[in-house]
Every structure is written in structure tokens, then in C-alpha cells.
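Just one protein chain is left out here, and the rest sit where they should.
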Amino acid sequence: MGSSKAGGQIDVDDIGYEVPSGTYEEARALVGSTRPVRFGEVEVNAPMIRHYAAMVRDPNPGYWDREFAAQQWGEIVAPPGMLMTWLIPIEWQPAGGRPVPLLTAQVPLPGDTFLNASNDTELLEPIRVGDHLNVVEELTGVSEEKHTAAGRGHFVTTLSTYRREDGTVVARSTNVLFRFRAGGAP
Amino acid sequence: MSVRLAEGSYEDARAMIGTRAEVEFADHAVTWALIKYFCAMVQDSNASYWDPDFAEAQWGGIVSPPAMLLTWVMAPDWQPQSPEPKTLLLARIPLPDPTVISVETDTELFRPIRAGDWLNVEETLVDVSARKSTELGEGHFVTTEAVFRAGDGTPVARYRHVLFRYTPRKPAGQ
Partner (left out) sequence: MIPGAHYDQRWWDDVHEGEELPRIDDEITYRRVVMNPATTWDYFPGHHDPEYARSQGQPTIYINTMHFMGFIDRVATTWAGPRSFIARRKMSMRRPIFAGDTMVGAGRVSRKYTDSGGATVRHLVELEVTVSNQRGELCAPATVILELPARGAG
């Protein structure tokens, strides 16, 4: 199970996808760029909603009670916390290859690991069973090198716009992730 | 971290032979999303699971891998309406041993299981063996039989399961 990390590279077998190494300057050059739209590989569905709501122990009847949800929302709704899940590519496809990760993991930077720092999500529409979501991601910021208790690295800010299949924007999410080299104080 | 298994004696367990558990109804239909995740885990590229046009022509819709039978009637381990999660019959059989391992299964499918099907399961305790000793430890072989039915009551599959409910020989590592 062990892997050697040469020169700060993230081991693709550990993570499951390619995470590029690079410099702060290379990352800065990408700020303002947007990725092409990505489509979820599964429809919003009730069993996954239940599974997640069970994990969080959330008794909101919008997630559990079909009758209530139909009256209130039209359908069972997904917890907003599941937004990313609907767009995370499935680990494996018959065609092979590695899944493409979220934009925040595609930014070339030094630093062989990451921790998520903050997330600000605005929900404009309920997300209902049967919806098929897509996301457009934009890299909106890369900070200078910072030193935190976790290590030395850069804060990567991305803005994700989530839409339904009919084009309606259902959510916007600003996420800040810390991409760093482990090792406490500088 | 432990698992909730009913505690009791071999005689308690023998007394339960022939007991039929209440029919358990699925909380969710057979769902393509879950089929994809399972097939990704097993790395099965059978077009019946991935290609809706092919599956429609061949089976009348996307079909479930037979291995997912239990998943279609499994509940999450927490629900707002009840404090205890639904458990398989196995967990309710009183025996003195703390853990369990699966030993043998015999699955028979009577028709393809399609996305959209709502299944239910009826389990019966068929046998509890006398105490046996194996490499792994000492315990009893428990046999259950389950019938899976569709919403209209038609049997879709039969599943026989033998498990070893045991006390480990080597409790803490090797």
C-alpha cells in the first residue's frame, strides 16, 4: 500500500486521479479560466439521498417522506450537502482511464496533499429526485504561499455553477481548498 | 466497534428453526445509479448495466447485477422513524458467539431484475448446526433461506445463505 512521492508529486494510485505538479506562477496564469461543462453520471435519486441523510442523521422529512416532499417540494429533495456528490465522476468506467477530478484538484501547484478550508453555497432551487445536474467550474483565485499549522501551501478558490438539465441555475458554490506540503511550522 | 448480534444459547437458536421473519419491503426501487457504483467497484463492463439502449432491447430496461439482491432490500443504518435499523434475520438469532463470517451462498434468479422494480424479501431460518471447530474459531453454522418477490408478489429470486457464527481462536491479530 505504500508509495514513494518524488519531488512533491501526488501519487495517482493513492488519490485515484491525476493531480498536476507545478509552480505558483503556473497556477496564477489559470485564474479566470473556466472548465467546460461537466455532466453528472447519475440522476438525483432517493436511495442515495437516504444513504447520505442517514450518515448525517438528518430527519428532515423532505429527504424521507414521499408524501410530505410531494406537497412541499414536488418530489423528494436532495440535501444541499450532496451537491458535489452528484458531479463527482464514478471511480471506474468500462472505457477505462482515470476519472477527471473537480477543478480544484486540477490546478498545478507544489504541494503533495490537500485539505478543504471553506465552502459557501447558495441554493437557488430545490434539487429534486429525477434532476440531472451539470456544473461549470471557474478558478477564481490562488493565494500566495501561506504557512498554517498543517503546512506550507496555497489557497485555491473555485466558483461552481450548478444547473439542471433545463438550464436553470440551481446552486452556486465558492470553495477554498488548501494545497500544501505537510509539515507544521515553516 | 462491535456488531449487534442477538445473544443466547444453541437451544434458543434451535427453537427458532422454521421461523419466518416478517416480509421486509424495500425503501427504494432498483436504481440505475446504485447499479453503476456497484459495477464500477467490481469493474464489470457488461453492457446490460451501462448501455440503456442495449438493455432496453435485450431485457426491457437496465438490469441489476444478481449480486445486488440484498442491497435492494437493505435499509440505511439509521432512519428517523425508528431507533433501530432493520436487520437481517441472521442478527436476531441468539447464540453465544460474538462475530460472524459468510461461508456459502446459493442464489437462483427466476427473471431479470430491472431498474424500477420494488422488491421485498421473506427470510426463514433453516438450520443451526451443533458447535463446530474450524481454523477460525468455534461456533455454529447458521443456514437461512430468503425469497425475493416483486411488487406484484411474483417470486424473482431464491437465496440460501450459510454463515459461521463464531468465537475467534486468535482474538487480537496474529
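Residue numbering begins at 1 within each chain, and the chains themselves are lettered A and B in the order written.
Definition applied: a residue touches a chain if its C-beta (ideal position, glycine included) is under 8 Å from a C-beta of that chain, and two chains touch if they have at least 3 such contacts.
Treat the numbers as computed from the prediction; the structure is a model and nothing was measured.
**Q** From the list B:Thr107, B:Thr124 or B:Thr143, which touches the chain that is not on show?
**A** B:Thr107
**Q** I'm checking contacts with the chain that's been left out. Which of B:Leu34, B:Val128 or B:Val156 qualifies?
**A** Answering carefully, the residue with contact to the hidden chain is B:Leu34.
**Q** Extract the touching residues of chain A with respect to the undisplayed chain.
**A** 1, 13, 16, 51, 91, 93-96
**Q** Considering the whole complex rather than only what is displayed, give the residues of chain B touching the chain that is not shown.
**A** Where chain B meets the chain not shown: residues 1-3, 34, 37-48, 50-51, 54, 58, 65-68, 70-71, 74-77, 99, 101-109, 112, 136-137, 161, 168-174.
Criterion: only the chains that are shown with their structure count from here on.
**Q** Please output the residues of chain B touching chain A within their complex, sorted ascending.
**A** Interface residues on chain B, with respect to chain A: 27-29, 31-34, 36-37, 40-41, 43, 45, 50, 76-81.
**Q** Within the complex, which stretch of chain A touches chain B?
**A** 41-43, 45-48, 50-51, 53-55, 57, 59, 61, 64, 90-94
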